[in-house]
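Here you go, one structure.
Shown here is a partial selection of chains from the complex, left in place.
The letters A and B name the chains in turn, as written, and every chain counts its residues from 1.
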């Protein structure tokens, strides 16, 4: 499949309300629940880009700073940043709001990767992604560095071969 | 609190059966659900080490290889690897089994960090961890490198200050 698709074609928005069973003893959203939602919203973006069944291949490291509270409204926005043969990187942004208090509480950023497969779970070729806006181009370019970091961390690439990753010591690898 | 605790004091085992709602169209466990379980089993290990309420601070990058199927039994084992003032790193190992087929299907390894807090969400000092077995010592020592990688990725440490992390280009940072 040689057609290209745009980042905007895969944008997916998911809104969740934090319910009692999603929270810990301090009435804060549990980290694992948020990762679960991230996986779902990212998988749908990957489906939209590839028009295929997709399976999660990896989740990049995520750091949780401020707590999200019971009753908050959590909005997750995902879009594909780059396609590599049969795999895609998806960028997820999360905001939480205490609406009655008119307070936007926090923002999370995360990257997941997915593989598009057929009904026998075999990887299939997917369209390339063509970035358009400056932000999309930045995400597209950073995707290569993040991919090398993933491969090194999963021990499937030797650190010395991670040419793009080297820039970690001069450049910002997480944006 | 100056007392030390051992890795074995925090060991937690969780067993889950993969139910229909946990799976995607291919009848495989969704990655986000597995991360949710990882967070719960790791949080309990962190509670056992600190005897405190704990909140998830970060999840290191996770890669998903072979699929886990509907009806499989998933066993998650967690233990604290090292304590740093008020935070802890927790190591999680996951195995999946198709018991009627006598088949142990796969193994995942992941690292999460937690902060111990009081009822006002303020971080509190926790006991140090003293590793005993060779494997615990290896996990304990690697914890420092992984911590520097986390801080660099979260942009809270400059790469040039990550002395331990440098070894990434010679040594294995993920074990």
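As a working rule, a residue touches a chain if its C-beta (ideal position, glycine included) is under 8 Å from a C-beta of that chain, and two chains touch if they have at least 3 such contacts.
Source: prediction; values computed, not measured.
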How many copies of the chain make up the whole complex, given that 2 are shown?
-> 6
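The definition used in the following text is that only the chains that are shown with their structure count from here on.
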Chain A to chain B: how many Å between their CA centres?
-> 20
Residues of chain A defined as touching chain B within the complex = 24-26, 28, 30-33, 35-40, 43, 53, 55-64, 67, 112, 117, 119, 121, 149-150, 152-155, 159-160, 168-170, 172-174
